[in-house]
Structures are given as C-alpha cells and as structure tokens.
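Here the complex is missing one protein chain, while the rest keep their positions.
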Amino acid sequence: MSETFAVIHAGHAAPGSSAPATQRKVAHRGGARNPSAERIAERFAHYFVRAEVIWGDTNVYLKPEGVLEVVRYLHDDAAEQYDYLVDVTAVEYRDLELPVEMVWHLRSIPYRRFVRLKSPLPKGQPLRVPSVWPVYMSADWLERECYDMFGIVFEGHPDLRRILMWEQYKEGYPLRKDFPLRGRFSRAEQLRQALTQNPEAKYSMEELSIADAFEDLPRDMRQRLAGGERTGE
Amino acid sequence: MGLAPRPDATSVSFDPPSQEGWITTRLDMLVNWGRAGSLWPMPFGTACCAIEFMASAASRFDLARFGMERMSFSPRQADVLICAGRVPFKLAPVIRRIYQQMPQPKWVISMGACASSGGMFDNYAVVQGIDTIIPVDVYVPGCPPRPEGLMYGIMMLQEKVKRERMSDTTLRDEMEPDPSSNLYIRPSLIDEISEPFGNSVHQTRSGL
Amino acid sequence: MATKRTIEVALSTTGLDAEGRPQRRPLVVDGQGQVTTLEAPPSFEPELEGEHMLLNLGPQHPATHGVLRLVLELDGETVVRCIPHIGYLHCGFEKIGEYRQYNQIIPWTDREDYLNSPGNNIAFALGAERLFGVDVTERCTVLRVIGLELSRIMSHLVWVGTTCIDIGAFTPFLWSFQERENIYNLFEGWVGARLTTSISRVGGMAADIPDGWMDGLRGFLKTFPKTIAEVDKMVTRNGIWVGRTIGLGIMSPQEAINYGLSGPMVRASGVAFDIRRDFPYLDYETYDFDVPVGTHGDVYDRFLVRMEELRQSVRILIQAAARLPDGPINVDDPRLILPPKSKATSEMESMIHHFKLVMEGPRPPVGEVYVPVESPKGEKGYYFVSDGTSKPVRWRIRPPSFVNLSAIPKMVEGHLLSDVIAINASIDIVMGEIDR
Partner (left out) sequence: MDRTYLPVLLLFGFVALNAVLIIGLSTLVIRRRPTPVKDTPYESGIPPLGDARERFSVKFYMVAMLFIIFDIETVFMIPWAVYYRQLSCAVPMVNDACPLGNVSFFGLGEMLVFMAILVVGFVYVWKKGALQWD
C-alpha cells in the first residue's frame, strides 16, 4: 500500500487571517499592498525598481538579472513561502520602443497571497533572462513556451527547445508584434514546409540517441545528423 | 475526390445497356450495399468536434444504426477517415501519413468548419481546410456540427458509395503527391482557396 | 518498486560525439535544485539488459485524450523514460486574441478548453469585468455559479467516461454521455448551443434563462445522483479498477506544489487548495460545500476526488437554484451593454453608445488583471494587459492541463506501459487548452 501523506491546508501559516471573501469594488490603483513587496524592496534594493497595486494585484518591478535570487528568496523564506508558480509569460506592447516585459505570477498557499513580478527586457540587446527552473519544476514547460512564442532565452534551463511549434519552424516567434497574424510565408509554402520534413525531424536529439539501433538508422538520416542538423519537435 | 475536377466524366451517366451488363451492375450494387452498410470510421478526433463525435457515437444519437460503431483506431482496418476538429500545420504530416496508410477503398469526411476550411482559425498555425492535404468526399458544416448534421453527412457518403462502379478503375487509384512539394494540388490553388474572403480581412488590425 | 528510479533525471541535449552520435548526459537534480551531471544512466538488470525500444504513443491514439504524443523508451514492458511532445493542436489562440475586441474573444474561450466552455466564458467575463472595474448584478452572479458548476459536472463526466474506457469498462461511458445529453438540453434551452456555449458577455450574460428552465435543472439534479451512485457502485470497489489504479503516478504534496499541479491533481496529493475557497469569486464563500482531499496522491485518489466533486457540485447547484433572485442580468453601464433597440433608435445618446459599442467595442482603462477560477482541470485564469484600446495587448491563458501534464515524465517512469495509459487518463488533459 502506498504511504499516506499529511494534508496541507491552504492558509495554515496565517491562522489569524479572516476567511477570504469575494472582492467587490476593486480600486483601479492603490488597493491593499502585499506585505512581500516591502520585504523585497528593503532586502533587494539593488534589484528593486518599484511596486504598485493595479486592480487589487501587487506588481513588483525588478531588474532582469536579479529575478532568480528574488524568486529563490520568496520560495525559501519562512515569512514568504511562495511555493506555487502560477505562470511565466511575457508581454510585448504595440508601441515597439517599449521593452518586452517578463511576468512571473507567484502564489503562497500557506499565506494565501498572490504577487506578480515583472521585469523589462530592453529590445536593444538579445532577450536573456535567468530561468527559475532550479526553484520551480513547473517552470520547465512554461519557459519553453515563452521561448517558443517570444524568443526569450532562459539561462539555466535544462532543455530549451520549441514546445508548441516544430523545431525547424523558420517563420520566427509568433507572438511578437512584428509577426503577421497569418505568418510570413504563403499558405502553400507553410504547408510545403510542414509536409516535407525529414523523418528524424519528428524526434529530439535525445530520442535519436535512445534508439540504440543508431547504427542501422537509414544512411541519409545519419549523414544529416552528422552534419549537425538540429532535430526535435 | 479532391479539388481538381476529374478529367474525364463530368457527370456519372448510367445507362446499363450501353456500358455494362446486368450482372456486373447487380454485383456492384451488392458490393456497394455491403460497403455502405458497414463503413468502419477512423475518428481522427483533434478538438471540439471530437466531443460531438463521441456524443453521436453514444447511446442517444447512435452511430451503430449506420453500422459504424466499430471505431478502428488503426488505419489498416479503416474505411472512412472522419477528421473531427481543426488540424494545425504540425499535425498535417500526421493526417496525410494516416490517409496514405489506409487501404483502398477509403473515403474522408471533413467534420466541422475548422477541418473543412480552417474555420475561425485564420492564422499562422492552422491548415486552411484539410482538402489542401488529402482529397475529401463529404464536408459537414457546423462548429461543432450537431450529431444529426454528422449523420446527414454520413448518409450523403453512403449515397456516394452506392453510386460507385467497380468498372471505373481510376476511382480507386492511390494518388501520389508530387515529390517536390509533397502536395496533391498545385500550390497556386492552395493559396487561392486559403485567401481570407468577405470582411474577415479588416478584422486583422491589431489595436484601434 | 525496485526499478523505479528515485533520483530526478532531467536531460540535456548536448553536442555530438566524434562520429555523429548525439551524446546523452542526463542531469541529476537533488532537493535544493542543484544541477549535477551523471556519467551513465543507472541500468536496472545489468546482466539481463535487453535493448531499449523507442515507442511512439503518438498523436493519433485512442488513449491519449487528444493529439498528445508520448515517446517512451521501453525496457520490455517497463517505461525507462517518457518524453512528451505537445503542440499538435497549437492554433494560435493568444495571437488571435490580440486582434479581437473583448466580446469577440468569448467564442474563442469556448474552443480552447472545449469540455468546460461555460466555465471558460465565465472566467473570461470575470477577468474582463475586473479590467473594466465593473461588478455584475446579483442574478447574474448566481446564474454564473450555476453555469460553472454545470460545466464542472460536464467536464468530469467526460473524464469518468473516457478513463473507464481506457481501463476497460465501456458502460460508464454510455451512462456519462447520457447524463451529458441532459445537460446539453439545459444549455441548448439557455443559450442555443450544446457544447460551445459563449454564455457570458463582459458585464452580464448572453441571455436570461427561459422560464421553464429551473424545473429542468431541478429534474436533472434529482436524477443525476442516481447515475453517480451507479458508476460508483460499478467502479469504485471493482477489483480490476483498484488493481489498475492504486499506487500509480504518486505525487507527494511538496512535489505536487513544486510541479505546479492544481485542481483534483493537487488535492489528491493532500493539498487542500481550492480557488473557490482560498481566492473566492462570485460569492463562493457563502455556499456550503466541502473540498475533497485525497491522501495517497495516486490515480485512485484522483478518481475519488473527482467523483466527490461531482456530488459537491450537485450540492452547490441545489443551493444556487434555491437562492436565484429576480432582476436584470446585465449591468446597466452604457459603456459595456448595448442599450435596448427601442431606446437606441429614439434617443440620441443611446444611439451614440450603440454605434460606439458595435463599431469599436468597449474600451477598458490601461491596466492588467489576472483573476483565477477553479476549472475542473485546475487553476484557470486569463491574464489581460490593456493599453486603453478596445483590443487587449496580451491575452494570456493560464492552462492548468499544460502544467499538470508537464509532470507526466516524473509520474510515469518506472511503471509499466499499461500504467502509462491509466496515469495519462488521470491527469484529465484537454489538448485544446494545452496547445492553445
């Protein structure tokens, strides 16, 4: 019989707090600020930019290079316990000069708190940001999708490949504002590229190494692989 | 079958004395009746239409009345490929490979607006109608089509199966996609039918 | 289970070695997330080692609940490594959302998680109304609770049906779809569509319920528990079912939270976290229902949690049906809701509102909002970023199944091939939501 786990109740770390209720008449700006914002401000003053409350959620703006440290602090610290990564995503504004904004949604189940970390990535240099995968295992796929859709490279991510489009997708990063809605190529060209892939394009490099029958893979496939063609889907 | 109009017969004219004897047409009727009565569907269910297909296979809208309750999930035993749901470009090679691995005689029902014409997904990711990839016999409109709509499509397919003639050998030949583009129909034709039409064009202005 | 690897193995695809063979150096992640590399993967029975086989549990498969593709490295029957490939149903929802006005996006929320479309519509409306700074009327709030719970019942019914087929019992599928047809009739009466309902609008609902509708709902609430009891009697203590599901894909509470699981997946592992209770919306804190929590974190507990949630939804629906007040369903804010046709043609001001709403749609103030909702798969929410125009700058869908599915390599490795099907079914994935 498998062992039984002790039940963890949400909000066990804040017993005194009243039972949460539906929020009504939420103010546009300036609602109740999440206490974690102050702690981040005085502990990471060199990374902290500013914090504000929009529609009841606390936004904390950070410099991109400090995100992993702040997230590790928020995850490990006893007073914070943000143990649940809700989402990792990015936002690109229509005014193309504005930087691409990275967004992390974090939730603390013991304290029933929610915070949104944001960090601007200026468009001048390549979009790089530290990966939060060492802290949250759920970030693996979320960051791969962010890379696939926006082209943001996550340093420290174990397996950064496209996850929604196929590896040889040449049209670029779909969710960028300069990417046309119907894609860059004509429909026939898109269809031709999708249909004329080599068989090994369906497998990641790692699966090809699993198929121990590597010696008796077809000869042309092995030449393409030796030629360094990136596979994977 | 497919979009290009078949070169020879524009309409199937049927006057037994001239072309075939009484026996062969009776044999055709028997074989076609057998095929039409027991079409084994291959449910290529991708999205919402697959749920409506499951509803039509369940007890209220019973597909068993058409002899179709035996779902074959391997193309080797399938007669009809029912593409229920939208097909993105990443899935295009899969559906074409499955269609090619089905033995003749085989038919295709394109269930739902997204399979038939890309539907509301007029963007970079979705094939604008699976007839650009594989020849389709019956298009079922609707998003998702009601089970009755699917059954009307199935009955239309059964009519089509009953009108086939075994003597017409070109009907059942395996079509080979041309090796350069791996497509069945000319790329210019694909562009032409994938063009947005009507007022859907000006909805693609982001902002405003 | 002697063969189950205890260490976390994450894989790196590094370069090629001399003669073009890709090098495979699996990484090891210990508790604190320190990443070290491991020389050779641990083998199970060195002397009896059979060659490993690569198997595609591919996009077209009856048991993958949609177009999911699992590449399995099999040592005989045991799964050594599982590599999921998704994206086979990626249809660019979020890109299209940036080219549509708010009320035009609602039909997209139907097609994204097509088992829970009323739930998605209402989640979208909640987020959009917070973005506009609007609170809906009392009757609309209770109608939305009814829509959410009916949608939860619909989604769990498909899950029970298809999971029973995966493990071998066909009859629960027919029973569950029989009940779904009853709910289809209810939604058809309410909104006219069976599956893709588009039931909500920003600031209200698409339509009010017809007058005979509440009796239909009460009739359904009377007959539905009998079906749950029937499925429960047939499956819960069934020797095959118990033998096939106990002890599979175990996730401890800490792992479940770290992997970001939500909904029945995390509650089956012993984490009593339900958004309806912890981050309430639509006055859920005033309803009397309890949150089922499992303690073993395996496939059997997920089944028990979902069956219990069906009964709790019936309880909520009974209370909601009792307290449904009269009154308007749409908020009377001319910025959002079209004025009635008679006023639009007679008064100048209503005509202007009508024209602006139809031509360019409502315009929210600049800002961003994320309102999570407890969908049958887990925590579902839409993250809106608005720059004042009538089309969102970013419409991010927080997909619970996507994050739940990312834990499948951890749950599946070490089990047999037939267990992969049971574990995959227990996650209750919907590929439309995963691939968006």
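The letters A, B and C name the chains in turn, as written, and every chain counts its residues from 1.
Convention: a contact is a pair of C-beta atoms (placed from the backbone, for glycine too) under 8 Å apart; a residue touches a chain by one contact, two chains touch by 3 or more.
If you're wondering where the values come from, they're calculated on a predicted model, not measured in any experiment.
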| item | value |
| --- | --- |
| Touching partners, among the displayed chains, of the absent chain | A, B, C |
| Absent-chain contact - pick from B:Arg26, B:Arg70 or B:Arg97 | B:Arg97 |
| Chain A, residues in touch with the chain not shown (by the definition above) | 199-200, 202-203, 207-208, 211-213, 216-217 |
| In chain C, positions touching the absent partner | 1-3, 45, 48-61, 69, 75-76, 78 |
| Where the missing chain touches chain B, by residue | 74-76, 93-95, 97-98, 100-101, 103-104, 169, 172-174, 176 |
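Criterion: only the chains that are shown with their structure count from here on.
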| item | value |
| --- | --- |
| Any chain in contact with chain B as well as chain C | A |
| Innermost chain, taking as reference the mean of every protein Cα atom displayed | C |
| Computed distance of Cα centres, chain C from chain B, in Å | 31 |
| For chain A paired with chain C, centre-to-centre distance based on mean C-alpha positions, whole Å | 19 |
| Residue numbers of chain A (touch at least two other chains) | 94, 165-166, 174, 179, 181, 233 |
| Junction residues of chain C, two or more chains touched | 87, 90, 92, 95-96, 99, 389, 435 |
| Chain C - residues contacting chain A, complex | 10-13, 16, 19-24, 27, 29, 33-35, 51-52, 54, 71, 73, 81, 83, 85-87, 90, 92, 94-96, 99, 130-131, 133, 135, 246-247, 250, 252-253, 255, 257-261, 269-274, 277-285, 293, 295-298, 365, 367-370, 372, 379, 381, 383, 385, 387, 389, 393-394, 396, 398, 402-403, 405-407, 410, 435-436 |
| Interfacial residue positions of chain B with respect to chain C in the complex | 44-48, 50-52, 54-55, 58-60, 71, 73, 85-86, 88, 90-91, 94, 98, 120-121, 123-126, 143-144, 146, 203-208 |
| Residue ranges of chain A touching chain B (in the complex, touch as defined) | 94, 165-166, 171, 174, 177, 179-183, 186-197, 233 |
